[in-house]
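Single-structure report; data block below.
Missing here is one protein chain; the remaining ones are kept as they sit in the complex.
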Amino acid sequence: MLLPDGRTVPDLRLDPGVVGRCRELAGRVADQVLASVQRRTTVSIERAVLRLLGFHAAGPGGIPHVNLMVDQLHARGLLGRGAAWWLGYALRHGAHDPDRIVGLFAGLPREPPPLPAAEEAALRDEVRREARAAAGELRRRVAERDALKAELGTAPRPHKYLIVATGNVWDDVEQARAAAQAGADVIAVIRSTAQSLLDYVPDGATTEGYGGTWATQENFRILREALDQESRRLGRYLHLTNYSSGLCMSEIAFAAAWERLDMLLNDAMYGILFRDINMRRTLCDQHFSRRICAFAGIVINTGEDNYITTADADEAAHTVIASHFVNEGLARRAGLPDRLVGLGHSFEIDPAREDTIVREVAQALLVRTLFPEAPIKYMPPTKHKQGDIFFSHAYDVMADVVARLTGQSIQLLGMMTEAMHNPLLMDRYVALKSADYVYRAWKGMAGEILFREGGAVERRAGAVLGAARELLEEVARDGLPAAIGRGRFGDVARSETGGKGLSGVVERAPDYFNPFLEILEAP
Amino acid sequence: MLLPDGRTVPDLRLDPGVVGRCRELAGRVADQVLASVQRRTTVSIERAVLRLLGFHAAGPGGIPHVNLMVDQLHARGLLGRGAAWWLGYALRHGAHDPDRIVGLFAGLPREPPPLPAAEEAALRDEVRREARAAAGELRRRVAERDALKAELGTAPRPHKYLIVATGNVWDDVEQARAAAQAGADVIAVIRSTAQSLLDYVPDGATTEGYGGTWATQENFRILREALDQESRRLGRYLHLTNYSSGLCMSEIAFAAAWERLDMLLNDAMYGILFRDINMRRTLCDQHFSRRICAFAGIVINTGEDNYITTADADEAAHTVIASHFVNEGLARRAGLPDRLVGLGHSFEIDPAREDTIVREVAQALLVRTLFPEAPIKYMPPTKHKQGDIFFSHAYDVMADVVARLTGQSIQLLGMMTEAMHNPLLMDRYVALKSADYVYRAWKGMAGEILFREGGAVERRAGAVLGAARELLEEVARDGLPAAIGRGRFGDVARSETGGKGLSGVVERAPDYFNPFLEILEAP
Amino acid sequence: MTDPVLVRPYGDRRDDGVVQLSFVLPLPAGERARAAAAEVARQLGLSGVQLAAMEPAAEGYTFFVLYGRTAAAVDAAALEVPEVAAHRHGFDELNEIARREVGRRIVVLGACTGSDAHAVGIDAIMNMKGYAGDYGLERYPVFEAVNLGAQVENAALARACVERRADAVLVSQVVTQRDVHRENARQLIDELERLGARGRVIAVLGGPRIDHRLALELGYDAGFGAGTRPSEVAGWIVGEVLRRMGKSLH
Partner (left out) sequence: MTDPVLVRPYGDRRDDGVVQLSFVLPLPAGERARAAAAEVARQLGLSGVQLAAMEPAAEGYTFFVLYGRTAAAVDAAALEVPEVAAHRHGFDELNEIARREVGRRIVVLGACTGSDAHAVGIDAIMNMKGYAGDYGLERYPVFEAVNLGAQVENAALARACVERRADAVLVSQVVTQRDVHRENARQLIDELERLGARGRVIAVLGGPRIDHRLALELGYDAGFGAGTRPSEVAGWIVGEVLRRMGKSLH
């Protein structure tokens, strides 16, 4: 098969009927999700709206203004009308600075009287104007990013994606530069362990994270500035990515868009399964965050690779594929073109087993073949990594080979110390040097190989696809919440009303107002 | 293609006309060599004959008895009749112990008078009887080895071949056992740096080699005994190998046969090119050593891999193939069946280049396809190895993949410290663990892959084969010495009368007597 | 082992003391960096240092690989080695002994605590399906095993121990960056002490970077590291319960 970027990968014969059916079923699932998403909003979505409207900063004690505002509205049961509406209300009452606005919100009654129609229209108009201006500024920032990318060009595929996770933004800068100089194309700054469960986005430059660095708008800015500089020096555009995930999914999407990030980890189910975040909450948040990504041309990276860190990679291979179809369906409905849907998968089959390469190749080629336009992200082994760094390195190199053979778009490079600690500077260097060698050495091989008709690769891919279809039949029939409730994904079961953050979900009022959604949803 | 051991490798379409022509030309080259070999003997061949006749020990100062005897004969110009004849002469004069025999030889005139015909016949009969008895004993020892091998069985292919080279035979035993416990199938004890140029075989157990351990019969015995023990403990036959090469090629072949070794590095041209040993000398020695190997069921490993440590692996790929045909031709003429002809090749293309895997696979598959019955030995990268052991390990793992994909029979495992030092215990462990993983992971992959018709793999293999044919045309036309004189192999040029050891080559007299050759050559 | 055994690293020949080392120095590659790396090796007490690789890993950063000989030697017999007493019993046998000797179900709570969300390790020990072909604690009739999952707060876990009258609490800690696991682990012990319940609960710590020594140091009764099998933990808990009853498990 010829990929849009000009590379050839081995052909994989699949039953087009089954493929079509999967897409149709996933579409149905996505429609169901969307129907429920469109009835609701969340504290995080409303905070994101306020951020878009210019409230980026935090008050004393580091509490973001948007939290202070939204909490007041939420406490009074007023959020169903949309924070933007209330902001308009405040503005028209002469409250412009955050403190005044918060004060004004704190004084609102639980059921404020309706406005006269003219005032209502004027208020909406005013906020819409503000929103258009903000959207224009955002568009300008994104265009700036795209111009630099166009000017410098990017490296050939797969893009080498390297993790930086010192916990200290200044060390991150140093390590990100070093990684770029050693050949990285994408720098992912991992965020601190506990952040996904925080219902606010920390503020400012930070130096004390655990297992990662706090995702803050200022940290994004600092890293992007360093990478802009480094891109110019190296003559190659360097991508920056972070996590739009957890309880502040959409706010981080905003911050990332504003600070010109290129990609975001953003999955429909990750938070539900792995952070025990309430599913209604996350499904709403992901939709709005994806709308922002679509507007800002940000590639999303979905998290199916995680399923096979808890479930068995051989047995659960089909759940990855089924989830891809669902993530694709949801992404399309959030306005993301396929070229921004970086579905995630990984090389995770237990290396103690036999013939793992046949199955890894089948799986990676299946994903590639099913989603030819998507900038697929391939993850290295993690679960079965051990402390023997020499073996671990060899194992990573095998993932490099499969990535190259199957035409992946973005490859997260494995770290020989995966089972030990966050990557050291030298771990990244070692990974990059070997990946470069593999890419060079196997350059044209993917175009030389045909897999035997009816052979093990083809049979495995067919079987996984078939099982994915069966799972999708179940999900489409019973709904996504029911399927998650049965532990169908990642062997983790969650209930629709369990988990963190449900209290932050709000039914939209009939007069819900969100001027950004209007802009983002405009074709 | 289905290999005799039941494995499948990807089919490689080759022009059978070209293949046939190569074999025909190489046959001609081998015939020319043989004609010259059959006119001559060497001090080493004659010493080997005496060793076969029971003179294994050394005198005071460590000088082997066989050297003392042969030197006396050679100094008097008497060697053309064969050392066995003179031994018979000594025996019939009542000299049985080495000292007496040497004394008697020292007293011989330069042109001793002919014997009466009856005495001549009786002398020959007596030595023939001794030789038959010795050959019987050798056959018994070999049968013992084969019985153990049959009893315990050997591991599946490729056999993992590991190098041990501490310089001290007792450390070698320790490291060989450790390697076997970690999964090695073949233990190669590398010999000390300077040994190939010694015109005698050192005696006894040794503890002080440089870059290897002295190859002595006692060291062979010690290692084989340890491996016998270890084979029984592990329930898997462990092979032992050493070098039949240098100025004592045939004597070492004898010692190895006697001590039940399984394989020997033994090449027609290695000594000429890489040790500057005179070509007449080496070609004679290799023939007799191969006769011994054929008799003792020893697999020879040829040394074509070395050519591309001095010449460029891309440019000189065809010289490896041409030499394989010549080595095969010579081996067959020494009575070796194909299943004992372990042609050597290697993974040595500069890793800084692009698409090296296409060319490595083409080359490895070409060798495999041309010599399907031969227990091909595949060598890892060495020349382009660097001190970065992590990269070095990744690079070795790539050779493991190619070995597995192309159905090699014996694989020498690369060492991550190749550019540094002789292997440490942990280097072998690391290599074995990763090779096992690769073999397991890629198990059935070779049976799944087809290479594109007219694609890069096929074209490269065809081009290399074509160039090999052209080179063989030249060699058949001008003779092997002329081709070596032009530096056709390994970029090293040598002349027919240059190099070390020519003085040890002797024209056979018309009445040359070698009862072992009679036995070995018997069909 | 009681005879003194002096061991040294072994590379090529016995007691040669060979070790391999790698690190990065914040210097550009070159003769000065080479000398600096050699000096680091010297400060580590290495002799016969061979620089295998000096590679520019980035601007101003150089990656080194080197080999050297250490004079370090350890009397292995003299080392004090705190070991988790291993009881080797089959599944049925252990259940039978515990039923007979303890006479009631042993209540075990498990959790991955604090900000740590890595549930796979504690699941491997607790869950029905178990790990590496070994049943998890939930499968043992003798245990009343409750897996509370990941990101469980220490205060809540301590309260649960009291409320459910837990015999043992199993704590998993996987994230260790900047010693966050130490803090998390200690916190539970503090909470148990605050509730006056520390003495009543057997506290077990586990995780890939945990060992018995560290667990003791952090105030736990035992520690289990990478590759632990559920049956080892089951055996140890039964043994410890019996020990506290004044009996012993053979």
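To keep things simple, chains are lettered A, B and C as they appear, and every chain counts its residues starting from 1.
Rule of thumb we're sticking to: a residue touches a chain if its C-beta (ideal position, glycine included) is under 8 Å from a C-beta of that chain, and two chains touch if they have at least 3 such contacts.
Quantities reported herein were computed from a predicted structural model and do not represent experimental measurements.
Looking at the complete complex, one finds that the omitted chain is in touch with A, B, C. When the full complex is taken into account, the listed residue touching the unshown chain is A:Gly387, out of A:Pro372, A:Gly387, A:Gly444 or A:Gly487.
The residue from C:Ala76, C:Ala156 or C:Met245 that touches the chain not shown here is C:Ala76.
From the set A:Val186, A:Leu330, A:Ala419 or A:Ala456, the residue in touch with the chain omitted from the display is A:Ala419, counting the whole complex. Contact between subunit B and the unshown chain involves residues 167, 177-179, 181-182, 193-194, 197, 210-211, 274-276, 309-310, 383, 386-387, 419-422, 424-426, 429-430, 433.
Residues 166, 168, 171, 174, 386-390, 417, 419-422, 424-426 of subunit A touch the missing chain (whole complex, contact as defined above). On the side of subunit C, touch with the chain left out of the figure occurs at residues 1, 5, 7-11, 14, 18-27, 31-36, 39-40, 43-45, 50-51, 61, 70-74, 76, 79-83, 209, 211-212.
Assume only the chains that are shown with their structure count from here on.
For the pair subunit A and subunit B, the distance between mean C-alpha positions equals 59 Å. The set of subunit A residues touching two or more other chains comprises 430, 433. The residues of subunit C that reach two or more other chains are 22, 55, 63, listed in rising order.
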